[in-house]
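I have placed the structure first, in the form of structure tokens, so that the comments after it can refer back to it.
Apart from one protein chain that is not included, each protein chain of the complex appears where it belongs.
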Amino acid sequence: MTTPLEIGAGETALFWILAPISVIAALGLLFARKSVHAALSMIVVMLIAGVFYIANEAPFVGIIQIVVYSGAVMMLFLFVVMLVGRDASDSLIETIRGQRLATVLVTLGLVALLTVVVGQVTWGGAVGLAATNTETGNVTGLAYLIFGRYVWIFEVSALLLITAAVASMVLAHRTRLAPPPNQRAWAARRFREGKHLAGLPAPGVYARHNAVDTPALLPDGSISELSVSRVLAARSQVASPERFADAQDEIEREIEEGSER
Amino acid sequence: MSLVNYIYLSAILFSIGGAVVLLRRNAIIVFMGVELMLNAANLAFITFARMHGQLDGQVIALFVMVVASAEVVVGLAIIMAIFRSRRSASIDNANLLKA
Amino acid sequence: MTNPYTPMLILVALGAGFVIFSVGLAQIVGPKRYNRAKAEAYECGIQPSPQAAEGGRFPIKYYLTAMLFIIFDIEAVFLYPYAVAFDQLGLFTLLAMFLFLLNAFFIADAYVWKRGGFEWD
Partner (left out) sequence: MPTVFEAPEINWAAIAPMLVVMAGGLIGIVVEAFVPRRRRHSVQVALSVVALVLAFVALVTLTVDNRVKTLGGSVVMDGMSVFLQGSLIVFGLLGVLTMAEKFGGDRPDAFTPMGAAIPGSAYEAAADRAGLATSEVFPLALFSLSGMMMFVAAGDLITMFVALEVLSLPLYVLVGLARRRRLLSQEASLKYFLLGAFASAFFLFGSALLYGYAATTDLDGIAAAITETRPGLEPLLVPAILLVLVGLLFKVGAVPFHSWTPDAYQGAPTPVTGFMAAATKLAAFGAILRFVYVGVEGTRWSWEVGLAVIAALTMVVGAVLSVTQTDIKRLLAYSSIAHAGFILVGVLAFSTLGLRGVMFYLLAYGLMTIAAFAIVSMVRQGGTEATQLSQWAGLGQRHPILAATFGFLLLAFAGIPLTSGFTAKFAAFAPAIESGTLGVVLVVIGVLASAVTAFVYVRIIVLMYFSDATSEDVVAAEASPLTTAAVAVGAVATVVLGIVPGPVLELAAQASELIR
């Protein structure tokens, strides 16, 4: 247990490759214009943290970090970013004049303080966990502690999870106040209103073209505006059917001509 | 290399997280800054656990992850609720409360 | 091959290489035709149904599902060490685990279920 820990060249290389990447990714969080980019750089930081946990002889925590944290939690973040709007970039207006400068100074101070403090520290030989991890086993050792010394925290964390469930239900779940309308109810409503009794007309189907962005033609040859989605109409992405109608005429003419030949 | 480098990294990540919280105006990014700070603390716990040859630090890191996930769920639920109310997630726009 | 993680490292390198190669190739070789419709939820232009509440991008219930998933994901974190060391932990831990699952799983589940949190309509 008392032999000082030797850190191999492999881990040194791993550290010097991944640590700068994680710092750059963390800075990405600070400078990214879009929340999506921030979330993605956050995922990089968390993945690298997971790798470092594994390198630091904490394989189980490392895997959990990657599975739960980068996997599930950051997914939830991305979800909310999507929900909120992926380019809800932030305003750069300062609320308090000079706040930005003050914050930068405070942050630099914090970095300087922490690194200087860590730098002043002289570490004795680190013990390392290799022995424990091979003798007891990492996960078994963790289980001893989770269900032994830390069993109170383990039980209490159930309260956190249930609070989270209640919070999301209270804040995000909208109770249905009435049963959802079924097909019958829709039909009844359509007839009550007396419009489009047979439903809206389907979009156009032409000999060489069939797409929802092309309106159908009414018997008199005019365009049926009801047959295309109003989203497309609002975006003015509705294609003109004339091309296809002309093409159809052309084909018919060709067929007629062909039959005379 | 010594294990102290991990602690350096952890201190740097923690400070960047703090800066994100103070500088960014977008509630979601601010929250990610908090998560970054928690991760930095976890890295420190894991490294110290290795230094001391204990598993306690790892167990603590595990609990911190559990706590942080619950916090994420609650926090994002609040952010969602407020976003739906105001269609914006910038905390600068949250200005009904004036200091 | 002294380090057991070396194969894993090689796998990661291979995986990353493949991703970079294929994405890069698609960038270089693939045709790029811009179309606004491609930016929409459904390229064909169909309105998402049901409509996202008050013009949001997605209906909020997706969020609820994701969030409930995380809660149950976290419970698995504790189940694994329990399962690994199950034979050495004894009755006390069985009770502790039972209590944990009762609180965080059964009660939470019952609440969400009875309140319609799992209903997809």
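Letters are used for the chains, namely A, B and C, taken in the order the chains are written, and counting of residues starts over at 1 for each.
Here, a contact is a pair of C-beta atoms (placed from the backbone, for glycine too) under 8 Å apart; a residue touches a chain by one contact, two chains touch by 3 or more.
All figures in this text were calculated on a predicted structure; none of them were measured in a lab.
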Displayed chains contacted by the hidden chain, counting the whole assembly: A, B, C
Option touching the unshown chain, where A:L14, A:A39, A:V80 or A:A172 are the choices: A:A172
Selected residue (touches chain absent from view) among A:I7, A:I153 or A:A216: A:I153
Residues of chain A (touch criterion as defined above) contacting the omitted chain: 113-114, 117-118, 120-124, 132, 135-136, 141, 143-145, 147-153, 156-157, 159-160, 162-164, 166-167, 169-175, 177
Absent chain, residues of chain C that touch it: 53-54, 60, 85, 88-90, 92-93, 103, 107-108, 110-111, 113-115
Interface with the unshown chain - residue positions in chain B: 7, 10, 14, 17-18, 21, 27, 30-31, 34, 37-38, 40-42, 44-45, 47-48, 51-57, 60, 63-64, 67, 70-71, 74-75, 77-79, 81-82, 84-86, 91, 94, 96-97, 99
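Please note the rule applied: only the chains that are shown with their structure count from here on.
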Contact-richer chain pair [A-B vs B-C]: A-B
Centre-to-centre distance between chain C and chain A (centres being mean Cα positions), rounded to whole Å: 10
Whole-Å separation of chain centres (CA-atom averages), chain B against chain C: 20
Of all residues in chain C, the ones touching two or more other chains: 53, 56, 60, 63, 67, 70-71, 73-74, 77
Residues within chain A bordering two or more other chains: 60, 64, 68, 72-73, 76, 80, 83-85, 142, 144, 146, 154, 157, 161, 164-165, 168, 172
In the complex with chain B, residue positions of chain A that touch it: 1, 5, 7, 11-12, 15-16, 19, 22-23, 26-27, 29-30, 32, 35, 38-39, 42, 45-46, 49, 52-53, 56-58, 60-61, 64-65, 68-69, 72-73, 76-77, 80-81, 83-85, 88-93, 95, 100, 103-104, 106-107, 110-111, 114-115, 117-118, 121, 123, 126-129, 131-132, 138, 141-142, 144-146, 149-150, 153-154, 157, 160-161, 163-165, 167-168, 170-172
Interface residues, chain C side, partner chain A - complex: 3, 5, 36-37, 44-47, 53, 56-58, 60-64, 66-71, 73-75, 77-78, 80-82, 84-85, 88-89, 92-93, 96-97, 99-100, 103-104, 107-108, 111-112, 115-117, 119, 121
Chain C residues within the chain B interface of the complex: 53-56, 60, 63, 67, 70-71, 73-74, 77
